[in-house]
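Supplied in structure tokens, the structure appears directly below.
Excluded from the complex is one protein chain; the other protein chains are retained at their positions.
And then subunit A:
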């Protein structure tokens, strides 16, 4: 019994520490943001993102170590000593040290890219490992650039690596990007994709843009050889509800790995001047059929707001506002229902769980299979929204006194479901669980799995 109490106390403390860390982190980010506004307004002083001094040594010879280390690529006829030297003198900025950024950085460092810059504001956590292969168990809680830098220096101690622990925004982006030759977009959100594209047009840097979700990947090089920019292709940002992130949609590590490795390849081609760079073409990878397709994409849009001859946008803007989305892939908590129309997980456990009720879990079946509350039935949100659930629960729904509880992973989809079911059955008691299964783990049953 004592051990049980200790175990509970440990779990509670761990949770409290995690919450305090999160609160501290969010305050630090707010402070960073304000700092950047101040430093952008003031004359540009010394700051860690400032471009390196132009005295960077220009290498004209390979060392014996270089020759031994890179021998297998040195003997490639189109690459050779000149290619290796170009790589050694090059600098690449990788934005996002996640599923794309890790393999991209790994191949660039291994191939002998002289200078790498790594940008990410986030910290390493366990759910990263399946695809973010530079981070490891021992570095949970480290910032991603620092963790990646640690792993990369083990791989190639000759690579100079700078960590930029920053959420890239309109105040710091130009300053950070300026000193690099090539930029890799390994980010996970729409706002950062527009920011990087605009900034790379303004600074005339090629942008190797990769993305991946579920089993799909895409890759192209923007702003290269008079080709289009991201805005030429997508002048209007997509509506928020049509954008799925990896946390919700899932993604296979080998898929992000495929695209990330190809981003490194395109960067090397751009730097060395090798082969045909993937510009003016969009590569589409379907991991489920292992099909690669090349789509010939448009030329520059003649009236592009940024890269045309008469641009309307000549300095960076507020991309979160432009996109109506935050520059991260975290889900914001939604409040579609008033608190009185909802139920705390503790209240559910204490007052309702032992009574007759209908508990409907609206997550997709693959997620329901991972874990579920006792007595829960799975009706994916899509089946709620198209009313196909009505037939399934016909007789139970006739009883107005049977409370209906809807739940999901975090308590967002369940609110949409409540609104919909309530419009069909206005006389019933229909509520959802605030915070969903995450709240259940955090406040009722710490042994319930979290994903």
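One rule holds for everything that comes next: a residue touches a chain if its C-beta (ideal position, glycine included) is under 8 Å from a C-beta of that chain, and two chains touch if they have at least 3 such contacts; residues count from 1.
Everything that follows uses one rule, which is that contacts and distances are computed from a predicted model.
The subunit not displayed here is recorded in UniProt as "Molybdopterin synthase sulfur carrier subunit", chosen from "Exosome complex component RRP45", "3-isopropylmalate dehydratase large subunit, chloroplastic-like", "Molybdopterin synthase sulfur carrier subunit" or "Isobutyryl-CoA dehydrogenase, mitochondrial". Within the complete assembly, A:286 is the residue of A:19, A:65, A:125 or A:286 that touches the hidden chain. Annotation: of A:61, A:296, A:391 or A:427, A:296 touches the absent chain (contact as defined above). Listed residues A:63, A:82, A:226 or A:244: the one in touch with the omitted chain is A:244. Residue-wise, the contact with the chain that is not shown comes from A:210, picked out of A:83, A:145 or A:210. Residues of subunit A in touch with the missing chain: 96, 98-101, 186-190, 193, 210-214, 216-218, 233-234, 236-239, 241-246, 249, 251, 256, 282, 284, 286, 293-299, 329.
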